[in-house]
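What you see is the complex with one protein chain gone and the rest in place.
Take a look at subunit A:
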Amino acid sequence: MNALDLLLWVVAPYVALTVFVLGHVWRYRYDKFGWTTRSSQLYESRLLRIGSPMFHFGILVVILGHVGGLVIPKSWTEAVGVTESMYHVVAVVLGTIAGVCTLAGLAILIYRRRTVGPVFTATTRNDKLMYAVLALVIVLGLAATVAANVLGGGYDYRVTVSPWFRSVFALQPRAELMAGAPPLFQLHAFSALVLFAIWPFTRLVHMLTAPIGYLTRPYIVYRSREPVTRTPGWTPTTRR
C-alpha cells in the first residue's frame, strides 16, 4: 500500500463525504429557491415519458442493490442461508437488468437533452458536468459487473470493496482492501466519490427531498401568519 492508495481510499472518501454533507447543509440554507428538479417536461414529454421512468426506477433498484451488497456484511447473508452462488446469481441478474435500464434511460435522456432545442437551451454547464460524471459512474459500474461476473470468472467484491466501504464509516479505513481490487472496481468507486462531491452543487439535490412525506400528510395544507416576535422592519408614515 502506497501513498496514492492512502489518498484514493482514505483521504478522498472523507473529503467526498464531508463535501456531500456540508454542501447539502450549505445549499439548503442559502439556496432553497434553487433546490428543484428543474423539470423540462413542459418542453418535451414524448421521450421523457420513456427515458425518465426507465432511468429513475432503474437507479432506485441499483441503489437498493448497492445497499444490499455494500452495507450488509457477507456473514449476515450467509447466516440466513444465502450462499455465495445464490447471492451472485441474484446480484448479477438483477444488477445487470437494472443497470442496463438505467443506462438506456440515461442515454435517452441525454439524447433528448442534446437534440430537443428548448431542452438543450435550458441545459447549464453545471448540468453537462453532472451528466458526464453520472454517466461515467454508471458505465464503469455496469462494466465492472459485466466484465468480472458475467464474462469473467466472478469477483467477490463482498470480501474487499464492501468491508472497505463499511470501514470508512466505522472510522477505521482499510485502504489495503481497495488497493487490491480490480481496476474497474477502483475506477467505479473513485468516480462515485467524485459524483458525491459535486452532488450538492448540482440538480441531483432533488433526490434528498424525495416527497415521501406526501404519503402520510393531510391533503389540504393550511398555513397561518405567525404572531409577530420581532420588530417590524418599517414604520408606516403619514403624509400631509
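Basically, contacts are C-beta pairs under 8 Å (C-beta built on N, C-alpha and C of every residue); 3 or more make two chains touch, one makes a residue touch a chain; residues count from 1.
In this section, contacts and distances are computed from a predicted model.
Trainee: From the names "Molybdopterin cofactor-binding domain-containing protein", "Nitrate reductase subunit beta", "Glycine--tRNA ligase alpha subunit" or "ABC transporter domain-containing protein", which one matches the UniProt record for the unseen chain?
Mentor: "Nitrate reductase subunit beta"
Trainee: Taking the entire complex into account, which one of A:A3, A:L42, A:A79 or A:L171 touches the absent chain?
Mentor: Within the whole complex, the residue contacting the unshown chain is A:L42.
Trainee: Pick out the residues on subunit A that sit against the missing chain.
Mentor: 27, 30-45, 48-49, 52-53, 55-57, 117-118, 121-122, 124, 126-127, 201-203, 206, 209, 211, 213-215, 217, 219-228, 230-234, 236-237, 239
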